[in-house]
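Complex shown without one protein chain; remaining protein chains in place.
After this line comes subunit A, so read on.
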Amino acid sequence: MLQVSELKKRYGQKEVVKNVSFKLKEGEAFGLLGPNGAGKSTTIAMICGLVSYDGGQISWHDKPMTSSMKKKVGIVPQEIALYPTMSAKENLLFWGRMYGLKRKEAKKRADDVLDIVGLKDRGKETIETFSGGMKRRINIGAALMHEPELLIMDEPTVGIDPQSRNHILETVKQLNRQGMTMIYTSHYMEEVEFLCDRVGIMDHGEVIASGTQKDLCQRLIGGTVIRLKLEGANESGMQAIQQLASVNQIASDPESNTYEVFVKRPDEAISDIMDTTVEYRMKLSEISVQEPNLESLFLQLTGRSLRD
């Protein structure tokens, strides 16, 4: 359905998107996961036609993307791009009309959309009176007015309460179940894990890993992460841990004295690590085992946390 190939964008000397490629099949939910500044929003802006690209290609059903194809795409921007002094319904009507809906058609669809986002009884109230979560829901609703084939959401849950966030995620999941194709960008791993079939992990403008969640987790060099909190950690001690046969890699956060150790066989590794800490006089104050997930994959690939 959508194919992004070798997409490039440069602002001055800085290359913010470097050869980004991915494909999207109909009905699929694709997640773009990465920390702030990874290039997700720029990639989305290029797909939406808001930002021109310096290289690469975007194809829609094997044809170059044109502005007329924008009718088939619904976009939920990161910001709440609504008119605060207009009511929820007036906003929906406006955005529906912008996508070419006739007045009557837009009115009917606005009622449906208010129902989808769970704000049927609040349609006449102005946006400025809504909570952050309700605004976000109308922000998504505005992108659903013209019943797009592809829904692109750029961090649609930023800055809202957990209850609204769950409501949004459930709504989006439901839309995907009904057959809507979607791209979902976020730096919340759990949202992408919940919603998306396939994931592209972005960092510094590049897709550093891409595939299904299962594929990606299997790629972890050593599927499990052991999190250590060490006091008095020293270089020789950490080198000794790194050289243990059961350990593959260590990522450290010296400020919090926390170390993420990627291991193949957790039981064996825990025992080895504890022996080493005693031998090198390092005080182990905390140890925990994490199942492999996208967060640990990102950590392994970049040495940083997604929310850094």
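By definition in this document, contacts are C-beta pairs under 8 Å (C-beta built on N, C-alpha and C of every residue); 3 or more make two chains touch, one makes a residue touch a chain; residues count from 1.
Operating definition for what follows: contacts and distances are computed from a predicted model.
**Student:** Please identify the absent chain by the protein name in its UniProt record; candidates are "NAD(P) transhydrogenase subunit beta", "ABC transporter permease", "Carrier domain-containing protein" or "4Fe-4S ferredoxin".
**Tutor:** Its record in UniProt gives the absent chain the protein name "ABC transporter permease".
**Student:** Which residue, A:F30, A:Y99, A:Y184 or A:Y280, contacts the hidden chain when the whole complex is considered?
**Tutor:** Checking the options A:F30, A:Y99, A:Y184 or A:Y280, the one contacting the hidden chain is A:Y99.
**Student:** Check each of A:A38, A:I75 or A:C196 against the chain that is not shown and name the one that touches it.
**Tutor:** Checking the options A:A38, A:I75 or A:C196, the one contacting the hidden chain is A:I75.
**Student:** Spell out, residue by residue, where the missing chain touches subunit A.
**Tutor:** Against the left-out chain, subunit A lists 48-50, 67-68, 70-71, 75, 77, 79-83, 85-86, 90, 94-95, 97-100, 142.
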